[in-house]
Each structure stands twice: as structure tokens, then as C-alpha cells.
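Every protein chain of the complex appears in place save one, which is left out.
Read from first to last, the chains carry the letters A and B; within each, the first residue is number 1.
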Amino acid sequence: MEQKIGVYICECGPNISEKVDIDKVIQAVKPLKGVAVVEKFKLLCSEDGKKFLVEQIKKHGLTHLVVAACSPRDHEKTFKEVCEKGEINPYLFQLANIREQCAWITDDKNEATKKTIRLTKAAIRRVRLHTPLEKKEIEGNPDVLVIGGGISGISTSLQLASSDRKVFLVEKEPVLGGLVNNFEKIYPTMERGPDLIKEKVFEIEKNENIKVFTDSQVEKVVGFLGNFEVTIKKIKEEDNIQDFNVGAVVLATGSKLFDPIITPKYGYGKFDNVITSLEFEKMNLSGKITLKNGKTPSNVAIVHCVGREEKGYCSDICCLYSIKFVRYLKEKIPSVKVSNLYSDLCIPGKTHQNFYEETLGKDIEFLRSKDIEIAKKGNNLEISYNDENNNKKKLTADMIILSPAVEPTIDASKLAAITNISQGNGGFFAEEHEKLGPISTSTEGVFITGCAQGPKNIFDSITQAEAASGKILTSLIPGRKIEPEIKVSQISEALCIGCKTCLTVCSYGAISFDDSKKISVVNEVICRGCGNCVAACPSGAANIKHFTFNQLYQELMEAVQ
Amino acid sequence: MTEKFEPRIVGFLCNWCSYAGADLAGTSKLKVPSSLTPIRVMCSSRVDPVLVTTAFLRGADGVLIAGCHPGDCHYDEGNYYARRRFAILKKVVEGLGLESDRLRLSWISASEGQRFAEVVNEFNEKIKKMGPNPLRTKKTL
Partner (left out) sequence: MKEKDKNKDVLVIGAGIGGIEASLLLSKADRKVHLVEKTSYTGGSVIKYEEVFSNMECSTCMVAPIQQELLQDKNINLITLAEIEDVKGLPGNFTVKINKKARYVDMQNCIGCNACFDPCPVSLKNEFEEGLSKRKAIYIPCAGALPNVPMIDTENCLRFNGKKDCKACQEACMFEAIDYNQKDQKIELKVDSIIAATGFETYDLSKLSKFGYGKVDDVYSAFEFERLYASNGPTEGKIVLKNKKEPKSAAIIHCAGRDKKGYCSSVCCMYSVKFGHYLKSKIPNIKITDLYTDLVIPGKSNQKFYEKLKKTKVDMVRASDIEISKHTNGVSIKFNNANGKKDNLIVDMVIIAPAIEPRSDASKLAKVLDIKTDRYGFLEEQKGNVSSVITSKPGIFMAGCVQGPKNIQETVAQANAAVGKILSSK
């Protein structure tokens, strides 16, 4: 079919008309091949302007539209809608930026006019090579897989299930609840941890939308948003495998503690009565705090920041739970002396300073310290440290509680590989964007929450779990199709030489290799259209729709005239 | 008589950062040489080495590739790849018999309208001093 390109130049009031000799531009572009009409208009983005364009399309039977006006970042969407109204495919359109990047950056009318002619000609040459592109729609499965049945996983599951989504909740332990099951109380409200868990687990068991798989782990996750094929296996039962399909995956696998065995100066594993915070929580929950010999401790030291130097980050929760421990100790052993050895008191947030201040009291001391070494002294333990003025000090204690760094769980690497996401700082799962995308990952449809994303307290974990449900409830809606990116990469079967270079450069894992045909294949649903594979391809087999080599070449040719 | 040399500079600007920065230079009414013709790409990693060499072969006096600052790439790591390609391309440009400084890579964020203007002004001056691309008038290499 014969191409009929309509070219319209916006005066933008005086903004363009006073800086560019539009009539000269019209004369210059009129003779170009395929150009059916060239007109100018006062303000094309106005209601009148849009109406005018639609009328023009119909009047001249235009097949393509070129508008020379402001930046596409302002009005590309506006004119694309005009195309749709005029029944032209919105991708058979090009907007030449003759305002922000031409009229507004020079006072020389001559220069501006010449540049406008170049830009308009470039747009015309480019649009000739545009191909119509259609919106894609794919069915999305609204069900969700939640990996990890701790407080985060439980909270996400309950929120999703209350919206009638089916949730598959997979937990590797025999029971749900995760770490919070061990905390007699949680700060700063000091409500009972196990009660909180019990209440929520009860709701889960009642809820028909949630299917729980304990003693199980995820073996395989393949696919993309709306369509993940998942395989889970019962631990220690080789044949007990289940497959199902979900639309999204939430990683809520929590954390574990740094093992102080790695830092011998703390005497962990060497001396009796040097225990980790988790061991202390468990002991406290059992009702009695005792030394190994059954006696009640009278001098307890809590050492903060264990493993901080090795891990390279502050674990957020330790100062606060160490303050909580002071309360545990004083409640159960009123006469006990408690010393907290810390470097910086990390108690951010509106409630935490108050929590700390109300914990202070008789026989409780907070000592700034560094270079801590723990040794045995008779029946007791002795801590040598430097205070903040670098004076050497010693402290005797009969029980020492270590507050170790929070780390990702042992299977974090395996899960990252299975779900095709990366591990970021500290080995925690990498979020899509540090500020604006803490819950999503670079793989669309895979979300991370709670301590799996980074060390944080219970309330923040719950917020993230709720956030994950917010993201999922808005991206996967039953009955609604998913619209992936249109301007994606396409790889020519004929030109692909099977070198696999494109696979290595794709940040999204959108390219796979077809072993039988020995060519690379783009998954158009995952592809985000950056073009990296195109630039990397040695044989020119890859191209981005709407940003093909030939289209850019046309713009280039005008640029070098 | 020497005709005044008007450079022809091609600018590949990434949609999310540098193209926005260039727009801001316009909105702020800064003075930017008209010698630069912008070509919008979605990511600096889209800038194909073949496009750059073609630009020079077809007579471009200068080529500017502009992307997001390292760490800010909308597509995660695209700009890192652009940087690597740029390093190799500089050698290719030399191989064509041109000064490698005719190719430039700049990180320009969406709020750096001022910086965009500075970069283009500076680049334009440099190209003017270097003179026109000799390949413009050559029939063959």
C-alpha cells in the first residue's frame, strides 16, 4: 500500500514560531518521498489541535503521522492516542523534538530552522520504516507461591488469601512460625511472640485459600509473571513431588545468625555460658534462665555487634533486642547485674528511644566498647575491652550473651538461582530498586520480603509482607490479561550464529538458547527492550522493535548531512 | 576562502536520563550548539558499535553517547556495557584514521540540564578545533 505521511509542525504559540522559520521547513520537507501533506498549526496538543489532526488523517487518508513539536516525553502519548482515534496504528508515528532540543536552545533563527529541517526530515525517513506493533496480552494465573512460613510468609499469605487468591505456602520446617516462635516477647510492644504466631497460624489453617506444605522445599521455578511452573518436594521423601502453576512467587525465607565460632575472640563454643541471642531467647522462653551448672546468673554481659566487622553491615535489630534482653533478665532475676557492651546505640524510630529509656535502671549499664576479647577467669568469664577513650577495661560476668549479625539463610544462593534473581549486599536477595522497588526483583513476578531482603525487625517485615501483597494484587488480577513491553528484542533465525553472547549480556534472563536449532530466542514477555543484546550481537541478528538499526540509521543519515 | 566549519555531531541520548537532561537544558533556555542532532534510544547499551562507525564513515565530525550515571541505569547494567563498548570503539575510531576524541561518552542525569549544555558546548569547541571529518570528502577509505 502506498505510504501517505502527514507532517504537522506545531507553532507552540511563539515558542517555536518565533524561533524557527516554519514556512521554510514546510518547503524543505514537502518534496520528500511519501509525504502527502505538510501543515503548521498553532498548538497541536490542545483539544483543537488533536481534533485537527484526526480530521487531517481522515481527509488525506494518511497512513503515517509525523509531528514536529515538543519532546516525546511530553506528548508522545497524546499523539499516539490521536493516531488511534484516526485509526492509524500508534507506532506508525514519530514525534520530532523541535522545541526543547532545538528552538529553546538557540537564539539563531537560521540555525534553529536548519536543525528543525534536519530533525523533521529524520522523523519522516524514520517513520517510513516503522512497522505497526500490537499490544500483547497474556493470561495470568492469579495464584501465588510463598516460600517461607515465618512471620513474613504468614502475613503475605493471609493478606492474599483474604482477596480470594489461592496461596501455596511452602515451609522447610515441620511447623510454621519461623524465628518469632522463639521470642517470648517482641519489642517494643512486648507482646508475646508465640501468641502472635499461634493466632496467625490458626487463621492460616482455617483459610481454605491457603495450602500449606511443611517439611517441604521448592525445587524448581520456571517462567514469568502470570505463568510460573513450580515444583516442590517433601524433604527426605524423594518421590513426594508436586507440580503446580502460579502467577507470582514471594521469597519470605527469613534469616539466620552469624556463627560466632568464626570469631574465636568471643569464646563461643570454647567456654561454657557464652551463648548466642537465639539460644538465650529459647532459654528464656522455657521459663528459666540458668547457667550450664543449673545456677542462676548474677552478672550477665550482652555483647552487641558480634560479626559486624566480618559482615560489613549493621544488622538493625540487635541493639533493640539486647535492650529487650535486659528486661527479660530483670523480670526473671530482679537482682541480676546486666552490662551491655556496644559500639553505637542503634535505636531509630519513634518508639525505640522510649523503649530504651524505660529499660534503664539499677544495676544496668550500657558501656561503649571495642576490641572485645573473652577469656575464662576461674569459674567466671572475663571480658577485656577498650572503652571509648581507649582505656583498657575488664568486666567479669558469669553469663555472656552474644548478639550476632543477621545473615541470609543457608539456602539463599540456591533459591536465588532457582528463581533467577540475584543476591545483593550481604548476600540478601537483591531488590529491583533500593528506594522505589524494595519488594520487587529484576525478575518480574518474583518478590522478596522480610529478612530475606535485609535485616529488619518484625514490624518492618510485616509491612514488607503487606507490601508484597499490594504489588501482587495490582499486577495479577483474575481475568485481567498482562500487557508486557511491546518494543522488545527480536532475533532473526536466519542471521543468528549461535554464539550466545546475547544470553550473557541480558540483565533479565530474557534470552534462552534453542539447542535444536542452535539459535537464541527472546522471551518477549520478559524482555524490557533495553537493546543491550542488539549492540552485543556480532552478526546483526538482534534488533529492537521500533528501534531497529535501519530506523536509527535513517535518523543518523539526516544528522550527518 | 575557507568556509566556516559547522560541525555535524550526532548525540545518542538514553531515554531515561540524558534525553531528559537535554530536555531540561531546553526548558531552562540554556544555550546549546545546534551542531548536535539528538537521536533517542531507550538505553545507552542500545548504541551499536556499527551505528557509531557508520556515523563516522558517513561523515559525522563527532559522536556523543550519553547515558545514566553508573548505578542509575533504568535497565540495571546497560550503561556499564556502553562504557565497555566505548573503550573499544575509541580504538576503532583511531583505526579509521580519526582522532579518538571525536567519540565521547558522558553520564548525564535527568536533572543535569546545565551539565548537558556544558558537555555539548565543550565537545563542539573541541570538534571545531579538530576540523571536519576527513572521511566526509573521501570517496573510499
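Odds and ends about this structure:
Basically, a residue touches a chain if its C-beta (ideal position, glycine included) is under 8 Å from a C-beta of that chain, and two chains touch if they have at least 3 such contacts.
Just so you know, these numbers come straight off a predicted model, no measurement behind them.
Only one residue from A:D143, A:E171 or A:D460 touches the chain missing from this view: A:D460. Contact with the chain that does not appear here is found for just one residue of A:L345, A:I486, A:L503 or A:V521, A:L345. Residues touching the missing chain, restricted to chain B, are 16-17, 20, 24, 27-28, 68-69, 71-72, 109-115 (touch as defined at the top). Mapped onto chain A, contacts with the missing chain fall at residues 12-15, 43, 45-47, 70, 73, 77, 159-160, 162-163, 196, 308, 312-316, 344-354, 368, 388-389, 424-426, 428, 434-439, 454-456, 458-460, 462-464, 466-471, 473-475, 477.
Definition applied: only the chains that are shown with their structure count from here on.
Between chain A and chain B, the centres computed from C-alpha atoms are 32 Å apart. Those residues of chain A that touch chain B in the complex are listed here as 71-73, 97, 99-108, 111-112, 114-115, 118-119, 122, 442, 487, 505, 507-508, 528-532, 534-536, 540, 544, 547, 549, 552-553, 555-561. For chain B in complex with chain A, the touching residues are 8, 10, 15, 19-20, 22-27, 29-34, 37-43, 45-51, 54-55, 58-60, 74-78, 81-82, 85, 117.
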